[in-house]
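Of the protein chains in this complex, all but one are displayed in their positions.
Per-chain numbering from 1; labels A, B and C assigned in written order.
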């Protein structure tokens, strides 16, 4: 769709960027179909698919019945039969009913059929807390899907990355979960290329270079990290890495930085225990053991159920907690 | 049920021990009900519930329709209404359809209702590979459930532990997942007390003491670890810890050992990435950083889909791989 | 016989009070007394007022997302009233506030819930309901389990569970219906078919002529009722509940109604539905219909209406005050309800330090400010 005045002038939000990638991929490849709850006329509850049904018709942008396993399972069937489905799950909490189809079917079909049958689909899922939503609308389940072999997991934090990664995901011959940090959906705008482009899945990005501490994050907490850097009183040079892809992990990027700094802080919203932070910390101690000057430090959600919104900001890692961690790691 | 001749003479298998705990808890507390596929007349596909329907009747040992979410969801309802349900999921692969009820409901009810409504239930699930089963009958999903706050996760490896931990689980006021390593179901017998006893959830066990390397495992791989110790040519003193409870993790036990030895190997069947090994390794480097002489080493399943049985022994950690890891950690 | 009919079924539709406020006296026999009708009309009016105020609270930033019940009050009232308070158990979603209030839930609990406060779910002792449920279609399994417990303990109690037309598409709906029927538990499945699931109309939610016929799949008694007709809803619910109580097993009720408001305050229904449809249903508003009936029977007056409206406002104002007067929960609450009894050590540590990594939280690590020698 042609960009609006606002987009031309002020740039695109994350929502706009995703919408543009969907639009361009649907233009480019008529095997791409969107399915999900309220994705059609309503344009999705976050308006991410706004205008697409109008442009591509109700056969390619399909309002499904209210059933996440149904959405995932039929998307798998569509993909097996040569389409490029892009199912939307309305909130990450509702991945639950679709878990079995995703983990036990989508993720395994290539392996179990020794390549005879494949599932090229991209599952879009808004993720994370901080928007004052009701329960089960604020979780961060990325580690669960990273644990499952056969899935790729992506979580961009900027409009530029979102457009390029979503384009890659849709073109990927295997299932990709594309997590969209809803706290960032409309939090800022960015000028990004209008023409299509891709960003390879599996490459982290150095947001800001530094030499004393490596800080790794992804999704919405990247911005809490940036806030922390602003607040950091000491003269500490922090290298901030936005993972962008959750799985496969860009081990080289994080280890290179960890070897340089010898001190690492990892920040994520999901509960600590068995979160992705544990995997990253373990990789770093495996590969950079002799370079580490301090234990790898995690700043995560607590090992409690994500609270309702009155307490969500106490739960989510914020700049203050991140600053404290940076200071402690620096001083270790 | 009175013990058989065989049991009196040669001891109990893991299956026998679980059956005995179920029997005794059902005798003791008439709120305890068993539900699941084929658990009744058939006694479960592994015969774990053998004889219980005969003894306690079809109202307390219930063959349900073939629907795991239904089993989990109605068990939650039973528990909310004051019963002590012990649902069985026939194989860990079929936890998939029950995932949502387990993670988004059972795990959260106490927190979301601020204690007004609770879910005292024990979900029994055979787990793990190595028995030449069909696909989706050999996975190890414990890390996924450890990641979810509000659930306790247990995995005993011996008849003695199984009986005591299952008894604790059934009496626990909160939901517990009780994973039963099927490879161990009938692999050996052990003499255990006939009277009821409990083992506290959350306590690891030192299987064999040692001073050079700490080795941590749980479930069936504990026996691969023991095999490795037998094969270890060098004169290395290994402390083997059987975690027994996956969540909450007995951090003190593992850190105490790690501080003593400075070298740690973790062994599990699940895929490496975001497996429980990552959490353990991270805890150890956080708490024992200054004591570590080598990176914590993981011996796990690969980050691939669990293969069908012709290749399952290549996939599963075996004594050879464990020995190699021990040697490398010792030599680091 | 090579072709034979092996099964037959039909679905009945029940209406007692029509849109003009005319009552079918024969069918209405032994249903609601005049007094009960007036009482329920008043309760419905208070609920409508709560909806209006809740909407404004959200708009002014004093509350999060809120789903209005507007237009569906008769369904909640008739069914909730048919269940025995203090005995039966309600397992709701979020569009039957009135049923919860009728069973003793203090009104401010609902506001607290939508204000992002779990204490709105901390159901008081003796109130037999589960909290408002956000994930669609999952709670009916809990209702089946609760009813099962009643059956096992031989208690003459019934679980009534509420859900929308959209919820019937979820797999859990199917499993709940099947378990309930196989186990013959005392559970009533009450579907508020309000024609929409956010922007998805009933016709693309399902391809069946009625929602009620879904129960045929389970061999379960089923009926379609005019959901904006308090009498029909009450009668069908009472019959189903009493059948369940007396060992007759579960039933399904489709209450045909309409969501007069947006899906929630986060929604704008004009994007996807026709104003004409809304107007048509506004004419069938259960409150309007009931008032017509009461007026016809000379049980109501302009004056009573005015006083009721004022009272409703006062009540709701008080409720808002109560909800807003409750202090923000303590941060400790994040931790304290994760498990019964003493928290596991790591959770205690997280709670005490508000930290997730143990670095810096242990005596031997605190205060280390230089790179130490290796141990």
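The rule we apply is simple: a residue touches a chain if its C-beta (ideal position, glycine included) is under 8 Å from a C-beta of that chain, and two chains touch if they have at least 3 such contacts.
In this text, all values refer to a predicted model and were calculated from it rather than measured experimentally.
Only one residue in the set C:10, C:33 or C:60 touches the chain that does not appear here, and it is C:10.
Among B:127, B:299 or B:323, only B:299 touches the chain left out of the display.
Of the candidate positions B:70, B:87 or B:181, contact with the hidden chain is made by B:70. Counting the whole complex, the residues of chain B in touch with the unshown chain are 37-38, 40-43, 45, 63, 65-70, 93-94, 96-97, 132-137, 272-273, 293-295, 297-305, 307-312, 314-315, 317, 321, 324-325, 328-329, 331-332. Taking the whole complex into account, chain A touches the unshown chain at residues 33, 59-60, 62, 64-65, 67, 69-70, 72-83, 85, 97, 100-101, 104-105, 110-118, 149-150, 152, 173-174, 202, 248-249, 251-252, 262, 283, 286-287, 290-291. Considering the complete assembly, chain C touches the hidden chain via residues 2-16, 18, 24, 27, 169-175, 178, 181-182, 184, 204-210, 212-220, 224, 374.
In this text, only the chains that are shown with their structure count from here on.
Ranked by separation of Cα centres from chain C, the top chain is B. For the pair chain B and chain C, the distance between C-alpha centroids works out to 38 Å. Under the contact definition stated at the top, the residues of chain C that touch 2 or more other chains are 118, 135, 171-172, 333, 338, 346-347, 357, 359.
Multi-chain contact residues of chain A (touching two or more other chains) are listed as 69, 93, 96-97, 135-136, 273, 294-295, 297-298, 302-305, 307-308.
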